[in-house]
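Only one protein chain is missing from this complex, and each of the others stays in its spot.
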Amino acid sequence: MGLTIGVDIGGTKIAAGVVDEQGAILDTCQVPTPPTPEGVVEAIAHAVKTVGSGSSAEAVGIGAAGYVDDKRATVLFAPNIYWRREALKDKVEQRVGMPVVVENDANAAAWGEYRFGAGAGHDDVICVTLGTGIGGGIIVGGRLYRGRFGVAGEFGHVRVVPDGLLCGCGSQGCWEQYASGRALVRYARQRATATPEAAEVLLGLGDGTPEGIEGKHVSAAARRGDKVAVDSFRELARWAGAGLADLASLFDPAAFIVGGGVSDEGDLVLEPIRKSFRRWLVGGRYRPHAQVLAAQLGGRAGLVGAADLARQG
Amino acid sequence: MGLTIGVDIGGTKIAAGVVDEQGAILDTCQVPTPPTPEGVVEAIAHAVKTVGSGSSAEAVGIGAAGYVDDKRATVLFAPNIYWRREALKDKVEQRVGMPVVVENDANAAAWGEYRFGAGAGHDDVICVTLGTGIGGGIIVGGRLYRGRFGVAGEFGHVRVVPDGLLCGCGSQGCWEQYASGRALVRYARQRATATPEAAEVLLGLGDGTPEGIEGKHVSAAARRGDKVAVDSFRELARWAGAGLADLASLFDPAAFIVGGGVSDEGDLVLEPIRKSFRRWLVGGRYRPHAQVLAAQLGGRAGLVGAADLARQG
Amino acid sequence: MGLTIGVDIGGTKIAAGVVDEQGAILDTCQVPTPPTPEGVVEAIAHAVKTVGSGSSAEAVGIGAAGYVDDKRATVLFAPNIYWRREALKDKVEQRVGMPVVVENDANAAAWGEYRFGAGAGHDDVICVTLGTGIGGGIIVGGRLYRGRFGVAGEFGHVRVVPDGLLCGCGSQGCWEQYASGRALVRYARQRATATPEAAEVLLGLGDGTPEGIEGKHVSAAARRGDKVAVDSFRELARWAGAGLADLASLFDPAAFIVGGGVSDEGDLVLEPIRKSFRRWLVGGRYRPHAQVLAAQLGGRAGLVGAADLARQG
Partner (left out) sequence: MGLTIGVDIGGTKIAAGVVDEQGAILDTCQVPTPPTPEGVVEAIAHAVKTVGSGSSAEAVGIGAAGYVDDKRATVLFAPNIYWRREALKDKVEQRVGMPVVVENDANAAAWGEYRFGAGAGHDDVICVTLGTGIGGGIIVGGRLYRGRFGVAGEFGHVRVVPDGLLCGCGSQGCWEQYASGRALVRYARQRATATPEAAEVLLGLGDGTPEGIEGKHVSAAARRGDKVAVDSFRELARWAGAGLADLASLFDPAAFIVGGGVSDEGDLVLEPIRKSFRRWLVGGRYRPHAQVLAAQLGGRAGLVGAADLARQG
């Protein structure tokens, strides 16, 4: 199969793109994300038809947040769109006249990185996306590992603190409450409240109040050496690295690929993560260490990965 | 291949057995575990030759505690025997004249349960052995999942309490400090110290002091309704169930098989584990639940599994 | 001094009462709590004048949630009413023409229990109010201990879980997130969601959904043996008792007095609290144990205590 179409459903926009066998995006189309579940289906179909018209694309891969069933057809549950047992594959196929594969968005991104990004050359990689939340994808022996019911790789909701922070999922102490971009902002706000004199750069980038601090401010301030921003990244890194060490005990991958907005800062955040990973890696003296790599595809990973999964069929 | 020999290396004895294609043990031989690393190699060879003489066994599978490399040949590290990069496969092959496969003992036990015990009928199962420590084995798509370097499935050393109890592995807060048989005894001793009047049965089974309480006493007392013993099992079950819920977020198996001494109590401990599992399972309303099953092979699982892995080659 | 007036400022109503030297309430008056800070001051004055007219009351004691300064005159911060450095003493004195003492409400309640309730006969008692949140009061050598700046005894905001639940105070892991009435409801809802079949009584008392469970339902269901309700009380008791053990390490009181809505259940909750207290009490074999007593004055403690503090001057 040659060209396929990948679809990435975000909170504010839906992107569709024609992708070739080398993972290059040849053409794209974006539409706003409609507010209703049914509207989203229509918008997906519209974007696919728009970008696909005139191309020779033969299949569609859709990356969606939430649980996707073992047949890669039904979204069992989506956290942002109100989909409950939504037969997304069938509905889109009827509208676009091409075979459709639905996949969890973090799985799709992991596949993209594995095939065309940082994972090239490894057959056993774990992708961790540190964004607003934390997503994960598992490649085992060169194949995407989905679990028995399709919902493996939900790294963000592993409990890392008993009786810890409430999570949107209903549980407590989930990893994404401590190592995601949202956690980074919380660390920065708490610290800036307590010691504003150590957060001058950081506070100056926002509206001057701790509540006005956003993720982009923390990154910019950290690059300029702001103490609170740097310490906030270190705190995130402690949790992120310890979590990777746990994943190594479980999956023993050749490499971790760290993506998501947090990873855009490169070694500013990856180096402390590696340090924490080594500190908490069990048996580290007696086993080969997985590499901790930065993702390479940025925001394109999900779309490219979804398209390639459609190609694999 | 027909008959093979399985070997189980324990702290006090080494067992070898001839196993047929249905997982039945036809003949066994036990020898004491020697104190030196080299002595253990000799003892394994001796036991294999003793039990194998006169049989038509064609291969040997050895289950060993510790890290076994990706070629299933070298023990990278063993916690109890002083093996560091021990070429166990080669050494035993030279002595017994048959092909040898080395496997982590919990992996071997998992394979045994998968093939001939509680896992029959499922292709994606997670085995958790709650013994003195906690061991784990992962079956994915009907194959043992070993990770890139051979050391996947070390469930017992996932950190479940940040800054938690010191573990023999050098880390802190490892799951096996909270959900193993050793943890059960600690719970019982702490509780019996604080409220001896609620531990009359339990204390009566040992020497009357909290320090004299052993695992078998807790089980026996719990069956007789001793409050401290029952509460100790509940405490263990809270940790065990929460840990299974995390494993479900990660691996999404069809079933968990719970083995090890703790599981000998059956529903006395499995029911509270299931309850805790359901409490902490993320997204439990929107996804199929893995079953939580009791292991069926007991102490034979490792030997039978190792023998079968040798058969698979 | 003979009669004094005590005032208790609640979220929905303000109560004033004339109290005699034995702690008996001779007359009371209630008014709704106004929505504005200034309105509350007026309402307090109105209630005091109403109940005081015709009595020979000579002084007023006001119990207010929040931080009260070391002069017992200014509310530095109130969580519910928007008071910031509110000169409550002066404002009320101007309006009622009597000397006024302002005190933290939990301190006032502690004083009430010490003087006329469960604390009688002890000179060193710690009062813990397990209500929606957790309040505390400390009696040392027969005197209310207020700290250097007036804000001692904020037990509810001691951190018992690092990186734990967010608290309204801006911190994380505060004790009141784990051992208050609100925590009890959270435990019950989580458990009823996971195992509704074990919460039949409990769910039947509300609207049938976990979200519909309220504190009173948990109490009623626990008295009827509902498993989820009983387990929820046990979970709360584990945290409450461990917290008392910590307070014993710090303050070494003769007795703890446990009040607040949670304590209304008496031994249903106090017995498990005592058990947990004994389990976690450090050095318990080598030191006298503080008693753990149920409060006796119920909701009157704050008003009676405030009135008595006014009498002491």
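We call the chains A, B and C, going by the order they appear; numbering starts again at 1 in every chain.
Following the convention adopted for this analysis, a residue touches a chain if its C-beta (ideal position, glycine included) is under 8 Å from a C-beta of that chain, and two chains touch if they have at least 3 such contacts.
Here the structure is a predicted model, which means the values were calculated and not measured.
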item	value
Which residue of C:G2, C:P32, C:G97 or C:G147 touches the chain not shown here	C:G147
Sole residue of B:S55, B:T132 or B:Q172 that reaches the chain not shown, by the stated touch rule	B:Q172
Chain B residues that touch the omitted chain in the full complex	161-166, 170, 172-173, 178, 190, 193
Hidden partner chain, residues of chain C it touches	67, 76-77, 84, 122-124, 140, 145-155, 157-162, 169-171, 174, 242, 245-247, 249-254, 280, 282-283, 286-288, 290
Touching residues (missing chain, whole complex) on chain A	162-163, 190-191, 193-195, 198, 275, 278-281, 284-285
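In this section, only the chains that are shown with their structure count from here on.
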item	value
Shared interface partners, meaning chains that touch chain B and chain C	A
Same-site or different-site touching of chain A by its copy chain C, using the half cut	same
Set of chain C residues in contact with two or more other chains	162-163, 190, 193
